[in-house]
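For this view, one protein chain was removed and the others were kept in their places.
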Amino acid sequence: MCRSLFLLFESIPIFMAEVFYIPIHALLAQLLLGLVNGSFYAMLSLGLAIIFGLLNIINFSHGALYMVGAFAAWMGLQYLGISYWLMLIIAPVIVGLFGILLERLLIRHLYKLDHLYGLLLTFGVTLLVEGIFRSLYGVSGKPYPTPDALQGAADLGFMYLPIYRGWVIAASISVCLITWFIVEKTSLGALLRAGTENPKLVEAFGVNVPLVVSLTYGFGVALAGFAGVLAAPIMQVSPLMGSNLIIVVFAVVVIGGMGSIMGSILTGLGLGVIEGLTKVFWPQASNTVVFVIMIIVLLLRPAGLFGKEK
Amino acid sequence: MNSKSVAPVLAVVAIAMLPAVGAYPIFIMKIMCYALFACAFNLLLGYAGLLSFGHAAFLGAAAYATGHALAVWELPTLAGLMFGTCVAAAMGLVMGVVAIRRSGIYFAMITLAMAQMAFFYFLQAPFTHGEDGLQGIPRGQILGLDLSNDLNLYYLVMVIFCIGYAVCWRTINSPFGQVLKAIRENESRAVSLGYEVDRYKLLCFIISATLAGLAGATKSLVFVSATLSDATWQMSGMVILMTLIGGLGTFTGPVVGAIIVVLLENKVGQFGRFLSHLTGVQWFQLLGESVTIVIGLIFIFCVMAFRRGIVGEISHRLNKT
Partner (left out) sequence: MKNSIVEVRDLHAWYGESHVLHGVSFDVKQGEVVTLLGRNGSGRTTTLRAILGLTGARKGSICIHGEEAIKLPTYRVARLGIGYCPEERGIFSALSCEENLLLPPQVGKSGNRGMSLDEIYAMFPNLEERKYSPGTRLSGGEQQMLAVARILRSGARILLLDEISEGLAPVIVQALARMVITLKAKGYTVVMVEQNFHFAAGLADRFYVMEHGQIVKEVASVDLASHRDELNSLLGV
């Protein structure tokens, strides 16, 4: 399945370029941008899937916390002169701690209820967080400088690769793969996988499952915060940057199904690339192509591409 | 006449008399439109158990459709209203067919995504005039009454509101409504009893979309405009809030919720200034300026501690005694 998907991704753009007479470097540039967007989709849908697996809650505030990560980086630089590299570590920690606080104080009390209440609560948190940042900073975006070491572009012959964008893709994919490794191959991950299936039994073995749940939520949102720091130099840091993104990520998650980590990563990357290609051939549709794909997948395979009916 | 039919008659009379006691017609009409919108949403969530996070799409689509029909095609008012409502119904059919394939949380996410798709379409389509929206929609006239007179429009809106609520009531208190209730309480049981559960859900979704469309079409008459804000996810969130505050699954809850939310939108600035003068805490002024923060806090409060909503809480207390 993975192999044929990859071949498809490689051959379509070349075919399209031949037929539509689009210069190859314009195409590759869009492909790159698509990969960048796809990296964000992958990281955010990964966090959402991990949280949903263990807590059975869709974390609407994922987008807002991604924004908080970006703002933390901006505020760190603006007020305290803390560099981008330090913020790459500090911002996710801040966001993660905030997430743990949120889980302990609020979300934890909703586990016995219908899962929709979790969605509504995190929706309320989104409004609150975005409202606070909006009243503090308005709606216009704040620019964030690209760190010196990552400025400029590399000449690869067939295209120019902006170094920062290459870094974003590499960093995101690395973080995703590390997460995949931890969850699928380590004993900590085994705890998480077991907890997703039967948390009460895992607790009956003596594992402090409530703590694991809090930490997992913290980790999931820390991933979003990390994505926010990565996004700061390329997207305008604005209080609204999270909300439109999260809705697309929801569609990504429905398309991929939340059954597998690798599935979420591949779906996110793939959809980013498809969106990028759509921008080249049919720009007006680029906003909605992910949603259209979601509709098609729902009609043909409701559980999602990699999903298991829960 | 028994006691059950007295209450609605009294309510209608009371609404009819409101302008006479000095209430602003536009203000009450706004409440009626939102109340109808919330009632439509409540039908889907409170009675069928389906959380739609994209109901604003129907509100906005109908508003744009009616606005366009009245302003550009110059259709008569009633025809314009019906056109808007039908557009919403058609959207409800299309969205419903796709969304019903999943349930619960996935259903909510799918409706959100599809509504966002609609939003992007409205953003780009030429006939909506994008960020400016449709302005100066002619209200036209009905039965010889000129509707640009707010008071005349008031009574039309009141009639529409009553019709909408009557449809809602009839849907809930019918064999169809009973099956919906059964599906909400124990879906697999309903399936095992032989009901085509998906068909019922879809029909409920379409009715809900149609009523929401009716609210949107009426709203475009009241404000003589249709803008993008009618179709945003924030608006979808608002209708959820109205229903939650008022009381999920209660009949009058949506009205109460609509009143509170409209009051909130208009008065939160004043309230914030009042609080900050009273306590000398500057921060309340900031709070007042941000409706979003207040709404977020209320959402959180309602989900954590006030899930029954006002009407739900009252009837719970009354049932206890």
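Which chain is which? They are A and B, in the order written, and residues in each are numbered from 1.
One rule holds in what follows: contacts are C-beta pairs under 8 Å (C-beta built on N, C-alpha and C of every residue); 3 or more make two chains touch, one makes a residue touch a chain.
Everything quoted here is computed from the prediction, not taken from an experiment.
*Asks:* One chain isn't displayed here. Which of the visible ones does it touch?
*Replies:* A
*Asks:* Taking the full complex into account, find the residue in A:Gln78, A:Ser174, A:Asn198 or A:Gln284 that is in contact with the omitted chain.
*Replies:* Of the candidates A:Gln78, A:Ser174, A:Asn198 or A:Gln284, A:Asn198 is in touch with the missing chain.
*Asks:* Looking at the whole complex, which of A:Ser11, A:Gln78, A:Gln151 or A:Asn208 touches the chain that is not displayed?
*Replies:* Checking the options A:Ser11, A:Gln78, A:Gln151 or A:Asn208, the one contacting the hidden chain is A:Asn208.
*Asks:* For subunit A, which residues touch the unseen chain?
*Replies:* Contact residues on subunit A toward the absent chain are 187, 190-191, 193-194, 196-198, 200-210.
The working rule: only the chains that are shown with their structure count from here on.
*Asks:* Could you tell me the distance, in whole angstrom, between the mean C-alpha positions of subunit A and subunit B?
*Replies:* The separation of the two C-alpha centroids amounts to 32 Å.
*Asks:* For the complex, which residues does subunit B have touching subunit A?
*Replies:* 51, 53, 98-99, 101-102, 104-106, 108-110, 112-114, 116-117, 120-121, 123-124, 233, 237, 240, 244, 286, 289-300, 302-304, 307
*Asks:* Report the residues of subunit A in contact with subunit B in the complex, numbered from low to high.
*Replies:* So the residues of subunit A in touch with subunit B come to 52, 58, 106, 109-110, 113, 115-117, 119-121, 123-132, 134-135, 243-244, 247-248, 250-251, 253-254, 284, 287-288, 291-292, 294-295, 298-299, 302.
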